[in-house]
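I have placed the structure first, in the form of structure tokens, so that the comments after it can refer back to it.
All protein chains of the complex are present and in place, except for one that has been dropped.
We call the chains A, B and C, going by the order they appear; numbering starts again at 1 in every chain.
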Amino acid sequence: MLAFMQYSTNRNIIFVAMRGNSFGQVFKLQTFGESHGSAIGGIIDGMPAGVQLNLEEVQLELDKRRPGQSSITTQRKEKDQVQFLSGIFEGKTMGTPIGFIIANEDQKSKDYSHIKDAYRPSHADYTYDAKFGDRDYRGGGRSSARETACRVVAGALAKQVLKPLGIEFNTYVSQVENIRLLTPPDKIDFNLIESSIVRCPDASVANQMIERVHSVRKAGDTVGGVVSAYITGIPSGLGEPVFDRLHADIGKAMLSINAVKGFDYGSGFLAATMRGSQHNDEFVKKEGIISTKTNYSGGIQGGISNGLPIYFRVAFKPVATVLQDQQTIDNKGNTVDLKGKGRHDPCVVPRAVPIVEAMAAMVILDHYLRNKSAKID
Amino acid sequence: MLAFMQYSTNRNIIFVAMRGNSFGQVFKLQTFGESHGSAIGGIIDGMPAGVQLNLEEVQLELDKRRPGQSSITTQRKEKDQVQFLSGIFEGKTMGTPIGFIIANEDQKSKDYSHIKDAYRPSHADYTYDAKFGDRDYRGGGRSSARETACRVVAGALAKQVLKPLGIEFNTYVSQVENIRLLTPPDKIDFNLIESSIVRCPDASVANQMIERVHSVRKAGDTVGGVVSAYITGIPSGLGEPVFDRLHADIGKAMLSINAVKGFDYGSGFLAATMRGSQHNDEFVKKEGIISTKTNYSGGIQGGISNGLPIYFRVAFKPVATVLQDQQTIDNKGNTVDLKGKGRHDPCVVPRAVPIVEAMAAMVILDHYLRNKSAKID
Amino acid sequence: MLAFMQYSTNRNIIFVAMRGNSFGQVFKLQTFGESHGSAIGGIIDGMPAGVQLNLEEVQLELDKRRPGQSSITTQRKEKDQVQFLSGIFEGKTMGTPIGFIIANEDQKSKDYSHIKDAYRPSHADYTYDAKFGDRDYRGGGRSSARETACRVVAGALAKQVLKPLGIEFNTYVSQVENIRLLTPPDKIDFNLIESSIVRCPDASVANQMIERVHSVRKAGDTVGGVVSAYITGIPSGLGEPVFDRLHADIGKAMLSINAVKGFDYGSGFLAATMRGSQHNDEFVKKEGIISTKTNYSGGIQGGISNGLPIYFRVAFKPVATVLQDQQTIDNKGNTVDLKGKGRHDPCVVPRAVPIVEAMAAMVILDHYLRNKSAKID
Partner (left out) sequence: MLAFMQYSTNRNIIFVAMRGNSFGQVFKLQTFGESHGSAIGGIIDGMPAGVQLNLEEVQLELDKRRPGQSSITTQRKEKDQVQFLSGIFEGKTMGTPIGFIIANEDQKSKDYSHIKDAYRPSHADYTYDAKFGDRDYRGGGRSSARETACRVVAGALAKQVLKPLGIEFNTYVSQVENIRLLTPPDKIDFNLIESSIVRCPDASVANQMIERVHSVRKAGDTVGGVVSAYITGIPSGLGEPVFDRLHADIGKAMLSINAVKGFDYGSGFLAATMRGSQHNDEFVKKEGIISTKTNYSGGIQGGISNGLPIYFRVAFKPVATVLQDQQTIDNKGNTVDLKGKGRHDPCVVPRAVPIVEAMAAMVILDHYLRNKSAKID
């Protein structure tokens, strides 16, 4: 293993960079907030004007991401109540930016004194220090996944624009450790997703997953998993070659979520083992409608949607915070003992489902609007 | 399988969108060109001023991507000679945009009359028609991977800025169909990459791969594979949370390459099957230098580089053009027969190696410069 | 006078666009908020990490823009208290986005019923309706200059980064109607700016301006003016040809402020009447230091700062709300009478001074950081 680059310990330096806290080109989200500041929040710019909103539905999406929602998530409680400050008037969007905040209620800063100087393994403590010169160490600060609540808000609004267009999102847990849902997505009854707390739309597999998470938690450990999505009703023509291919932007969206390690779509990594004669999606015409026999392309060809369902997988690593003691080093380079304590998720994927769905909805709406800058009449 | 959205056959409509032909924030590449127009090319903006360039090395990178380079690539011949038009003066960069073109020599337009109206399976013919209303059907036009030659030019220049900083790229073929190189990247002798025409740095595995490609070609078929990369010498601190994480931008870069179906980094999809206690990279101090015992993080934590090697995998589907007859439909919805003919790659991964490396170099330099907007003095 | 384009009265249409509520490339401000919603606010991304902030100074800048501050501004009262929600920890910036809000206190919505449907002359009522299909009519909604308070916050933070670098901003009122301050900027004592409520750094001219504003207000009318700025200590090298010239970005910044009708810098419009032999700034060397005899260039040549003072003028139109009855039309095309009432500024320039200065500071810092992405070491 190579050595780390030594980073400056000179804390008088000012660290500058072109930051990356906004997402999207036409439908844009910019977020702010540390996990233990007074609030997190964001601004959505590019929301179409004249859309009648259902703000209760936004809160329902947040509730799916909320800590403390079930026996397999962290028992930390946080209401995650979103408050909209602008852009909405008499229930409708005005085309002006939508500002919103979510207050941080669970600000037990004393919980974090033990990690003020220590670098937790596989967290962002060391890299934030190296990059920013200093950090808000309380609960991960900006690197905490708490920030993803803002994405859920934006995604929920995006879905409300897309739904009347017939675009539907189905997002679910397809793997926890080695327990896999093998049913192909076009055979799944997506109405069952919310029937289990693990959000796997197959009762039997879901139960195995839940048991596994319970036993992992009991062992003071954590476990990884996979979230899958299946999106229907996408019109053909979305995606902008050669760089902003639809799947490239979806992939970036997913890889920007905390703990994600991999992304593939359509045939995915399996495609590497296939032959062209087998992988090609042949065009067919049946009762006047053109389609393809197979959909290894995952609804995207040449980076552009073809009207067929888009599906993809997102791999999550196990949560880095384990309830076991670990040895590590601090910001002076001293070896220190790190106690495993606190309330953390034994498995992140059930709560990641609404985040994956939100990011997908944002990308689809963004590309819908980019392409919609269409037809001159 | 669901039906396609019907797309308009009205060819008088004008199709507008916010296009996506540029890449990067500070080190930016904008490309142009169809495979059978007079030339392809691009503009690099944000190249630092005062860099002494070796233009021969740029050409060597292009030669690695060039068609006709070996018995396992397409036998199409194209010199792919890059011509720089600006931004370089007396051998050094001036900080002004670098314009360049690569002439298209192989413009046998008659070859393509048979696909003028037909939609080739798993190509972008249908989606380009749906999106743009029309297309340059000759050899794929803009959707052809020929465009990636421009990326190789920009990546080669990026590498010349990064090399003196100690940043090294090692990119290789790690899988062809079910033949896999199982050696972990830190045990590989990367000097062997160019020893085999398949660019796999293990002679025995490479030979198996080459044989497989030969037999696939003989069968008139194509086959997929995986390209892997291992980058060393990255300073800590690169990557911009929360959206422009280093691996998210690398992932988007890879997914923007033709035929790519998946991307993962570090432990990747395997992370889904692991436990936190096993996956965590423990910090250790040895002879005054801080490092980690393992590197499941793949050199990136919280979206920011930590100074350890970055490694990732890119999955490629089998090339869609097979030398077998296929049935398909044309743009009037009629069923047509498609003859398998022409000179195409039986397996794209050997030629994809320089493209993957170029995109990685562009992302790393872009983030280096974004972060370099650093220290106020 | 040509006729208006007819705009759709169909209120079921959804209006989409790529919006423009953010400013800057590296130091970026995104704002939100309507004048009569619950709050306005913004997010600053790209603020360097490690900067010790003085938040009281930010409030002092807001106080200069605040309504009700003197006898020549609107008598509307609004505290304009900024609340920071993120990005600052223990008094220092963390390099993470700075979210902030300013509560709207003066929400007397009933005041605005008379303009719910009527289009006030030379306001944005008609154009907002045409563009967005609908609008928050209360006090101008998003089109109100209240939004500029967010710019003052961002500009005040920018100045705190620039001040230690020796960059000083001097912004003042140089004209009210036909009363002009004729002193060249390098002869002005800028310490006097805040000595008069009109912010003109010459007591005698200031008094004439104040009298004029009082008499204009008495007549129920409003009056235009000019704000000038003189910036010293700018290092050479800021500004990015060929499009993002330093003065082009300053000009856009100024033209984005409500009521601005013109911008010029250096010799400005006067340059049109000059000859090259007279206008050229000759280089001279005195006591080892290189400078120029004159500074018609206004500190910028070829779009790049040369180290000499930058100066420019910004022309403001008279406020459109007059206390006189006017005839106009409503959104059904009917002629209606508009009563002149409410509390409005008779002359906007005294309160525009901090806004002009804030926008200038944002542009200078943005370009400083863009250029700072400099020297590879």
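The criterion applied here is as follows: a contact is a pair of C-beta atoms (placed from the backbone, for glycine too) under 8 Å apart; a residue touches a chain by one contact, two chains touch by 3 or more.
Keep in mind the model is a prediction, meaning the values are calculated, not measured.
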Open item on the list: Among C:S22, C:S35, C:T73 or C:Q160, which one touches the chain that has been omitted from the display?
Closed with: C:S22
- [ ] Pick out which of C:H36, C:K64 or C:H123 touches the chain that's been left out of the picture.
- [x] C:H123
Task: Contact partner of the left-out chain, one of C:E78, C:D117 or C:E177 - done: C:E177
Task: Contact footprint on subunit B, counting only the chain that is left out - done: 11-19, 21-22, 25-26, 28, 30-34, 37-43, 45-46, 48-51, 85-87, 89, 92, 94-99, 101, 131-136, 141-142, 161, 369, 372-373
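We adopt the following convention: only the chains that are shown with their structure count from here on.
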Open item on the list: So, comparing C-alpha centroids, which chain is the farthest one from subunit C?
Closed with: B
Open item on the list: Between subunit B and subunit C, how many degrees of rotation does a Cα superposition need? Round to steps of 5.
Closed with: 180
Open item on the list: Could you work out how far the Cα centre of subunit A sits from that of subunit C, in whole Å?
Closed with: 38
TODO: Provide the C-alpha centroid distance between subunit B and subunit C, rounded to the nearest whole angstrom.
DONE: 45
- [ ] Compute the distance, rounded to whole Å, between the mean C-alpha positions of subunit A and subunit B.
- [x] 25
- [ ] Check each residue of subunit A and list the ones that touch at least two other chains.
- [x] 13-19, 21-22, 25-26, 31, 131, 142, 372-373
